[in-house]
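Missing here: one protein chain of the complex. Every other protein chain is in place.
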Amino acid sequence: MARTQLLETADEAVAGIEDGSTVLVGGFGLAGMPFDLIDALIRQGATDLTIVSNNAGNGEVGLAALLKAGRVRKVLCSFPRQSDSYVFDELYLAGRIELEVVPQGNLAERMRAAGAGIGAFYGPTAVGTSLAEGKESRVIDGREYLLEYPIRGDYALISAHHADRLGNLVYRKTARNFGPVMAAAASTTIVQVNGVVETGSLDPEAVVTPSIYVDRVVAVEERHYTVQGAR
Amino acid sequence: MARTQLLETADEAVAGIEDGSTVLVGGFGLAGMPFDLIDALIRQGATDLTIVSNNAGNGEVGLAALLKAGRVRKVLCSFPRQSDSYVFDELYLAGRIELEVVPQGNLAERMRAAGAGIGAFYGPTAVGTSLAEGKESRVIDGREYLLEYPIRGDYALISAHHADRLGNLVYRKTARNFGPVMAAAASTTIVQVNGVVETGSLDPEAVVTPSIYVDRVVAVEERHYTVQGAR
Amino acid sequence: MTDLFHAGTAEDHPVETGTVEHLDRGPLTMDELAEVIARDIPEGSFLNLGIGQPTKIADHLPAELGVILHTENGMLGMGPAADGDQIDPDLTNAGKVPVTELPGASYFHHADSFAMMRGGHLDVCVLGAYQVAANGDLANWHTGKPDAIPAVGGAMDLAIGAKDVLVMMTLFGKDGTPKLVRSCSYPLTGVGCVSRVYTDHGIFEVGGESVVVRATWGISVADLEERLGMPLATVA
Partner (left out) sequence: MTDLFHAGTAEDHPVETGTVEHLDRGPLTMDELAEVIARDIPEGSFLNLGIGQPTKIADHLPAELGVILHTENGMLGMGPAADGDQIDPDLTNAGKVPVTELPGASYFHHADSFAMMRGGHLDVCVLGAYQVAANGDLANWHTGKPDAIPAVGGAMDLAIGAKDVLVMMTLFGKDGTPKLVRSCSYPLTGVGCVSRVYTDHGIFEVGGESVVVRATWGISVADLEERLGMPLATVA
């Protein structure tokens, strides 16, 4: 991918996302969720989206707000049901949104496969369960595996800690989660960061997502949100 | 794997490697080659080894010395032929060593699959070439792929820059190469490092190989060797 | 309290002792059960604790045991839950609860984290369960009720990934129905994956020719056989 664009606003960053797109959305619960990009996507108006994300939204912010706005046709995720996933729950129980439950490891590995040019792989998870239904299976070295196909995104919306001006990314703690995998699995990767630093100021040994995977970067104000489960 | 052992000498580190073992040996040319561990392995005496490494030795040091000592039955590698691979060349042309040439990306990805619990994967490389012979192929989404199986090691011998006392590893520059992949693909991973640092002194965001993949660590004197191609 | 751990200390591991019936007390509380399980975690293990009750086990692992906690959202070396100023929204466990970082921690992305699990590198994981079958089948992700929203998370990956999969649960549901069963009626998470089941009423080895009871609390082996409706082997 050619040189990364540094944009001024989240609205510019999400420009051009088409109706019907498959959008990979980073985050594990709230950690690493690209709130500003999702809010901009709601303003931008794209609809009939397929969302790939670990969860299906918390409270009424981020992904939950996108769902509430009625822009999502289908969700692929591992864990939609959470204590504060009522927006999704209502849509699902009303039959207004499709759900495909994917074991978390398959979700990650299938996106990794998309980024790595793997056509399909035999994975060890879900053998003998209802989530194996309809999947090809194969015994290799005496163990049964299921054939899993890549999950590609038209877009990825992710959050990282810092970018340099070339678009190299570093993350913070467990907010790293799906960001690096989604960045490589999408045709266009859009990243919100807490800050853009000069090229050369990130340790080359510690860059997690090289700029080749990053198309658009926007710096946002530091996030403020309530942490679920905090005591 | 249980707690990493910190050992005093390379000889202790390679103790117990059995005849007939498959040993993954890190390095790309000389960068990242675990010289001290290989020298210790030569002293240790294990023979009839299968070696998995990118190259088949340079000059008469490291892997080339192991080959010269007659301990290797078979080499899996991507690029045996180099300007200074005469030890291998002579053995091979004399029919005294087996060679399996594996494209470099398959070598890396097949070891990654072994570490990641993938039973097999459909890869894009070598389709329509002589290296596809005998491999299953499959068309997925209009593109042809070849079925590739994991490469597991009984042991990995790799080199890293620093370890902390738990066994977390960081590397230096392109000497990282196959180290992280081999560490995860072997039953027992043995690492030579330039230094052991206190636990807590490595940046948790920059640890490349977490200690879970590391069984034995030995600190060695800084390496001195001639760089091929230096001008 | 020593008696509580008769079946569980590192020095006096149940595998090496006969079956013990603790009839002088009632069933274990979940905190006591967490303590029993903690005593069975081998020194230096890499350990994943499932969401819910199993997270309590961490409170009972002495630091000198050198156990390193994995959380599937991308971390080794996870510390205790965060309090007050320690709370960092970028640092949570798999249950999305804020946690802390210990010296020697490392972070990695989700594909690397699940590669670690699925590649068999974790020594032990402890999961909650709706049901465990005598053959080691695990059901812990879905009640199978038609109106339930399915949510699997990392449960199926953990079930097949760790070298040793332990279950921590109450032995009976709120209505008294046994959760250790001949065969699971709930949708499966993994096939034949559980090695040992830790419950308030007893510890059971599963996946072998017969279910072996290692210890009981507040109930005899004979009464357990009756309530579970299955034969139980004991160790002399």
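The chains carry the letters A, B and C, assigned in the order they are written, with residues numbered from 1 in each.
As a convention for this text, contacts are C-beta pairs under 8 Å (C-beta built on N, C-alpha and C of every residue); 3 or more make two chains touch, one makes a residue touch a chain.
Quantities reported herein were computed from a predicted structural model and do not represent experimental measurements.
Participant: Any idea which chains on screen the missing one touches?
Facilitator: For the complete complex, the undisplayed chain touches A, B.
Participant: Among B:34, B:62, B:80 or B:117, which residue is in contact with the omitted chain in the full complex?
Facilitator: Of these options, the touching residue for the absent chain is B:80.
Participant: May I ask you to list the residues on chain B that touch the chain which is not drawn?
Facilitator: 28-32, 54, 78-82, 88-89, 92-93, 99, 101-109, 111-112, 123-131, 171-181, 208, 223, 225, 227-231
Participant: Which positions on chain A touch the chain that was left off?
Facilitator: Within chain A, the residues that touch the unshown chain are 1-3, 112, 114-118, 164-166, 168, 184, 199-200, 202, 204-205, 207, 210-213.
To be clear about the criterion, only the chains that are shown with their structure count from here on.
Participant: Could you find the chain whose CA centre sits the greatest distance from that of chain C?
Facilitator: The most remote chain is B.
Participant: If you average the Cα atoms of chain A and of chain B to get two centres, how far apart are those centres in Å?
Facilitator: Distance between chain centres, rounded to whole Å: 33 Å.
Participant: Two or more other chains in contact with one residue: find those residues in chain C.
Facilitator: 101, 107-108, 114-115, 117-118, 161
Participant: At least two other chains touched by the same residue of chain A: list those residues.
Facilitator: 109, 123-124, 171-173, 176, 208
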